[in-house]
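Removed from the display is one protein chain of the complex; every other protein chain stays in position.
And then chain A:
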Amino acid sequence: MQALRKHIHPGWFIIAPLLILVATLYLSPILNILWLSVTDPEPGFGNYAKLGESDALVRIIWTTVRICIITTIFSVTLGYSIAYAMVHCHQKQKNYMLTLLLLSFWISILVRTFSWLMLLGRNGLVNGALQDIGLIAEPIAFMRNELGVLIGMVHYMIPYAVLPLLVSMEALDKRVMDASRNLGATGTQTFWRIYLPLTLPGLVASTLLVFILSLGFYVTPAVLGGGKVLMVAEYISVQLLVTLKWGTAAMLAALMLFGVLAMLWIMSRFMKLSTVFGGAAR
């Protein structure tokens, strides 16, 4: 026991139960999926080979990636402006905005998705009003297509985009911006040369968070895409529940996992990930 203590920090004993819990409940299912993807229906890389054979699979993956990229761009841009406004307004207004932000966090994704249908659907409020005042003859197709999916996803993702940005903007030393002004920089120059570079870690964190979460979207594309927009998560569920091709489903899941890991790895080449996740920039 003594010898053991010498080599292992006592802290490990305290977190050991948690580690074991995480390992069994989290790692083992992941390993199981990886295992399934190369053993079901028969051992080998047959599931992965399908990627080269099936146009449908490639199209689904491409749709997913495209939608996720567009969602990320819009969510992060809007999130950046929202976070900026929150940091630079009065404390009272800031508290209001934070409450609203958290409120939308707490509302179920189903509720938020269906409320878009009510607003922008064929017989929704907006189309109804526009038709009534005679601006349009036919309802505009906001929903049941890719646009609908994007609207729903961006809306859902904005709070996630705002929070990391808020943290990094609040950590900024305001005097640095004053110094830039004092040295003769215009507002635009100060933004591009000082503000943006200094909030870059927050921007990257927010981009990663939104993109990774978007990859797994299931309810929103299913409801707002009207069956026309098939993303990976929905396809996986079809494989699992309808066609019972668990191997294909596991392969797609594994692919997403590797995709995310690869992204993190590429990011880590360019910057220390610890700064993105809140560590001090050095």
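Operating definition for what follows: a residue touches a chain if its C-beta (ideal position, glycine included) is under 8 Å from a C-beta of that chain, and two chains touch if they have at least 3 such contacts; residues count from 1.
What we mean here is this: contacts and distances are computed from a predicted model.
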Protein that the absent chain corresponds to, by UniProt name, given "Acetolactate synthase", "Urea ABC transporter membrane protein", "TusE/DsrC/DsvC family sulfur relay protein" or "Putative spermidine/putrescine transport system ATP-binding protein" = "Putative spermidine/putrescine transport system ATP-binding protein"
Task = Among A:I109, A:A185 or A:L230, single out the residue that touches the unshown chain.
result = A:A185
Key: Per the touch definition above, residue among A:D55, A:D132 or A:D173 touching the missing chain   = A:D173
Query = Quick one: which of A:H88, A:R193 or A:K228 touches the chain that's been left out?
reply = A:R193
Inquiry  = Could you pull out which residues of chain A are in touch with the chain that's been left out?
reply    = 173, 175-176, 178-186, 189, 193-194, 197-198, 281-282
